[in-house]
Each structure stands twice: as structure tokens, then as C-alpha cells.
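Below: one structure, written as C-alpha cells.
What follows is an incomplete set of chains from the complex, kept in their original frame.
Labels run A and B following the written order; every chain starts at residue 1.
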Amino acid sequence: MSEILWAEKYRPRTLDEMVNQEDVVRRLKEFVRERNVPHLLFAGPPGTGKTTAALALAHELYGEEWRNNVLELNASDERGIQTIRERVKEYARTVALGRVPFKMIILDEADNMTSDAQQALRRIMELYTATARFCLIANYPSKIIEPIQSRCAFFRFRPLSKEDLFSRLKYIAEREGVELTEEGLDAIWEVSAGDMRRAINTLQAAAALGKVTAESVYKAVGMAKPKEVSEMINLALKGDFVNAREKLRELMINYGLSGTDIIRQVHREIFSARSSIKLPDDVRVEVADLVGEIDYRMVEGSDDEIQLSAFLAKLVLIGKRLRESTRSAI
Amino acid sequence: MSVNVPWAEKYRPRRLVEIVGNKKAISTLMTWLKSWEKGIPNKRAVLLYGPPGVGKTTLVHVIANELGYELIELNASDIRRAEELERVIARALNTSSLFGTKGRIIFFDEIDGMSGTEDQGGLAKIVDIIERTRIPVIMAANDPWDPKFRTLRNLSLVIRLNRLRVHEVMRILGRICMSEGIKADPAALKAIATMAEGDLRSAINDLQAVAQGRKFLTLEDVQGLGRRIREYDVFTVLKMLFSARTAEEAKAVLSRSAIDYDMLIQWIHENLPYQYKDPEELWKAYDALSRADVYFGRIRRTQNWSLLSYALDLATAGVAMARKHPYHFVKYQFPKRLLMLSRAKSARQLREAICKRIARQIHVSKRYANAEIIPLLKVIFEANPMMGAKIAKALDLNKDMIDLITGDERCTKAILKNMRQIEEEKEEGERKPFSPLFT
């Protein structure tokens, strides 16, 4: 038997199955009944059911034909607006099959698009309005430009309550025959920050280790983190720049992580309570500030590895100063 | 022969005995050619390489002439697209020879001058021709070490022609002077030969430029000759950069290197920590390089190339002025990252393929799949091969993909074993496979 990830396996298939977001569900059902949908904007934190709702809506609208009538795009993969235009054009050219006269384009992570790209998107929305409806999904609605917002029916997805999340996790655990303790639940809540997908993923990873306890949850999360991040930071602080940079390259090349991915993990590492990096508070703040500066330079600059190397060079310097001040304190 | 022909042409050797130097290379080539009389040899092609002006093209022409072969030649002045090559070769092989020679040689001259755009598919076609040919194929190039020639090199007998020695060049120059009726001071000829750095043709050109129409040639006449520009290699450039004492000196290295700016930045980046051991210096240099990179980013976004000079100031003078301690020599390294990138190319494509599958199946971005899901899969694969095997099946992962995720051979084996087990159970039980709705 093959098995996809639980987060997918237990994704609600119909609007009725969605247990929370009642307001949203009620309005969407109205659209289904009328077989007419405006452009949609789904906004809310990660893992609150936005994509699920979009897929369920599509399913209910098109029934078995849904695969032929829905195009799924992710803005953080298709950054060039040109690609989006072409795929949409190609897609909208053929007539919608079945009882609904338009096709549906789900654009995930739409708030990752630059405002220029969004302007272009808006034009595409106008151009194909007769044959296609857009469903834009975003974490931060304020990052969607005003003209698009005003073309869309707006749906706000509320954060999940602890209860909703727990009951879902318990339900899954039961079905999968996993033993799940209360502290395990609490730990998952802590690391998932109300993100249902992340919570279920964490549950599955912890379950792979055996019984789901606080311990196994943290262990799973720890194992999932590339250890190279903290190693890299520690090497730099110790003064070993060359090997720290080696680690950096492993992260970028072997793990395929972008500079932004890495700087985020560095940031997480520095502020994590469980981190192996021991720093006095004022130094930690200094590093946080540095991380901010480097992140900014990466956005402005063109070569992430050079920017991150500069970060490491500064860490080497900070490490040296730190050792000196410790010594002089003695 | 007309008097109006440039000397380099006029005195081009016509017979083997006239060729100076590279005796060993010539005899290797002759032996290989003669071996064709006994049937198709192991290597069907020869790759002749060497710097300009050592006589590659001449050698091929002379040998063909002496051994009675007809040459079918294609060079950089010809269009060398795949279909073009095929056509020319086919036509040449089908028409019967006008000269009644015993055979033909295909000669691809200047293969490193193949254009990426205009000669698309040309290289692959040459490889194809070599694999099929029933007649000798000879190629010539200045620099055959480009990775794109790897297959060609493997298929060929590679023969190197060396730069000529100063006395060899002098001998030829002397012969020319004699036949032009010029009395030449050997010192003058030596000066010309030395300046040519083993490039015989350029020496002859220079000789014509200073001596044509004269009766005598003195050392003084040669003084005005300009030395050809041969650029500094990147190692010299780095040494000059890091040892620069002033900002101006550091900036000046740019004018003496042919290396692309992006490439130079990579070399500097690679070698900074070897050059600068002191953290203070290292940070200062990296700060400058990072600022330079910010300008490159701005140039890319705004297409405003006038910002380039600031980027270069920082990347050269900025990096050089970070030095507080005296310069010390360092053995500079090739940018390791580029090696890593080219080595990891197939792994990257594999990772991309995995991410694409995950993204499609569970409706996330490829980036999310890479940063969030793959690490999770690794945990599951290591801890619970059975659960891992099921997921691997659902995602339709092959051995390489699983290997990339686990990074551990034992773990991969365990997963594969479990996958086979599932397969067998399925055959036995004929159980309806799980089919997710949204895939």
C-alpha cells in the first residue's frame, strides 16, 4: 500500500468536511449553489485551510471534471509573470468542460509577487475574466495591491483554535494507531504555531520515531533541521571561517537552500531556546541586528553566498572579541 | 609566386622536411595515418592542439600532400551547424575524387571556434561523424580543455604541438632573410624570435613589418616593434590585487585581465580567507565585497551600468585596502563553489524533480517542499522504513531520489527492501490501492 503524507491524506475533500472557518464555508457554498464565482482572495495564516477550501470549492463546482477545469500555480515557483501569462493563456484558450462556464486558476502564495508582477496579474485577470476565475491565496492580504483586492471577494481565514487542532490530531492518531500523549500535543502546538499542515507533518515525523511524546516531537523537529546551520555558526564564532563557509556551501548546494532560507534558519537558531549556540544577550542582539542587515543586503544584492560569507566573517570577528573579553574578565 | 603575398604565406612550408620542430608529434601523427592502411584503427580521430602559430594547419596540409590524401576541410569561417556538416561530409564522400588520390582526410580546423549560437549541434555532430567514420578525421584546436570537448578528447588520439624554441624560430627567420636578400644581424632576429614567444607566424609577420624592402636589418630597427598583448592569468591578477599598496594599483589590475568581472569576484571570494587570516582584515574585505555585490544587484535590477565602476572599486581597491599586515604569498585556489555546483548538477536536477512531485501531490510550492518537507521525509525514512517506503511509493521515488533524501546507503536499502515487500503483498492480496482524491 502506498501512502501519501498524512497532511494530504486527511485533507478535507468537501466544504462540509471543513470543521472550522464556518463563515467562509457558508459563503462558498452559496457560490456553488449559484454556479457562479467571482474572483476570490483567501487570506489568513499558513495552515488554516485556504488551499483546502480552494480545492474543495473546485471539486464541488466541477465534480469529476475538476481536474480539467482547475489550474494550480504557485507564485513563489512561477516568479516570472511571463510564465503565468503564458500558462493562463494556454489554459483559458480551451472552453470549460461541463456545467460551469468558466475555468478556475488557483494562485497560491500570491503575496510573494512583486507589485510590478501583481500589476501585470491584474491585467491578466481582466483579460480572461470571461473564461477564467482566479482564486488568490495569501498570508498577508495587505501585500496584495489595492486594484486586485477590489476585484476579488475577500475571505479571511481565522487562526485555528488549540481545541480544533488537538481534536484533529487525536482523530488522525487514532486512525493511524499512534499513541499520542498530552505533552506530545502541547509540544506539537508549540512548534506548529497553529499551522495545521505543519502540525500534522510533525505528528507524522514524531510517530515515525514511536510513541508521540514531547520528547519525540522535539527530537523529530531537531532531526529535520540541517545540523549544518548551527555547526556553521559555531565554527565561525570559533574563528574557523574556511570550514564555516564550507558548511554554508553544503547548505546551499547540497540542500538546495536559498540564501533567504538559510538566513531564516540562522535567525531561528540564534533565538531558539534549545539552540546549541551560547551567546551573551547583548551579543545575541548584535547578531540579530547583523542578520537584519545581511538579509537586507541579500535583497539588494545579487550573490547570496557572498553576502552570507560576509555574515560569517563578521561572526568570526564577534567571536574573537568575545573570547578576548572573557579572557580579560578573568 | 607573386611578390605581393605576405611572407607568412609565402614561406609557409610545402614539404615535411621544411617543417621545424615538434618532431615527435609529427611522427606520432604519421604513424597513426599510416595505420589506416591496415584497417580502421582504435582511435578514428586525432586532436591536434597547441598555441597559435606553431603550424597545426600547415602540418595537416603538408602531410596530406606528402602521403597523397585529399583534405576535406571545414573551419571557423564555415557554417558548422549539424545539418550543414552532414551535408558537406556526405557530398565529399560520395563524389569520386578528382585527383585520384588514395583517400581523403576530414579536417575540422579551429574546433574551439565553434559558435554556440550559429553552429548549434555542431560538436555533437562531429562526435557522431567520428564514431561512424571510415576515413581519418583530424581536428585542430588551441585550447581543447573546455569541458564541452570531453567526449571528443576521449574519442581521439590527442597530440600536442609545442611552442617553437627561440633558436628554431631564428633559423627560419634567417632563411627568409636570405631568400629576400636581407643581411640580418642575428641579434635582431633573436629579438624578434624571443618576442614571438614560440609563435612562428607572428615572428614572420613582425619580420616582414620591419625588414621588407631593406637590405640590412639591425637590432635598432627592431626596437619599435610592439609586443603582442598576452594577458595576465588570474593567479597573477590575484597576486597583484592582494599585494597592491594603493587603491590605484588595485584598480589597475582590471585592465590587465581578460577575466569576466563575475568570475573575478568568485576568485576573490574564494581566496579571501586564505589571504586574510586576521578577522579584522577578513571582515573588512568581505564588507567591501558584499557592498560590491549590492551594486551588482542594483545594476541587474535597474540595468544602470554606470554603477559598475563603484562595484569594481569596492571589489578591487576595497578588498585590497583591508590589508593591514604585510602581503604574504598564498597559493590561490580555483573557486571551489563552481566545482561543487558543476558536480552537484545532477543532484540538483534530482532534487528539483523530487520537489516537483511533492509540490504537485500535496499542493505546496517547490521551495516549501525543499525547505520543509524533504527534511521531514528524511526523519521518517531513517526512523521508520516501512512508513517511508509507503510514502516513497506514493511519490513514485526511485533509488537515486531516496538516496538523495536519506543521504545514507543503509537507510536507502531498508526503504527499498520495504518497497519490494509492499509490492509482493499487493500482488498477493490484490488489495485495492489507496487512491488519494487530490493528486
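Assume a residue touches a chain if its C-beta (ideal position, glycine included) is under 8 Å from a C-beta of that chain, and two chains touch if they have at least 3 such contacts.
What you see is a predicted model, and the numbers here were worked out from it, not measured in a lab.
Although the view holds one copy of each protein chain type, the assembly as a whole is A x4, B x1.
The criterion applied here is as follows: only the chains that are shown with their structure count from here on.
Centre-to-centre separation of chain A and chain B, using mean CA positions: 41 Å.
Interface residues of chain B facing chain A in the complex, by the touch rule stated above, are 265, 269, 272-274, 279-280, 282-283, 285-287, 289-290, 293-294, 296-298, 300, 336-337, 340-341, 344, 347-348, 351-352, 355, 359, 361-368, 370-373, 375-376, 378-380, 382-384, 387-388, 390-391, 393-395, 422, 425-426, 431, 433-434, 436-439. Across the complex, chain A meets chain B through its residues 1-5, 7-9, 11, 13, 51, 55, 59, 72, 74-77, 108-109, 197-198, 201, 204-205, 207-210, 220, 223-226, 239, 241-242, 245, 249, 253-258, 261, 294, 297, 300-303, 305-307, 309-310, 313-314, 316-317, 319-320.
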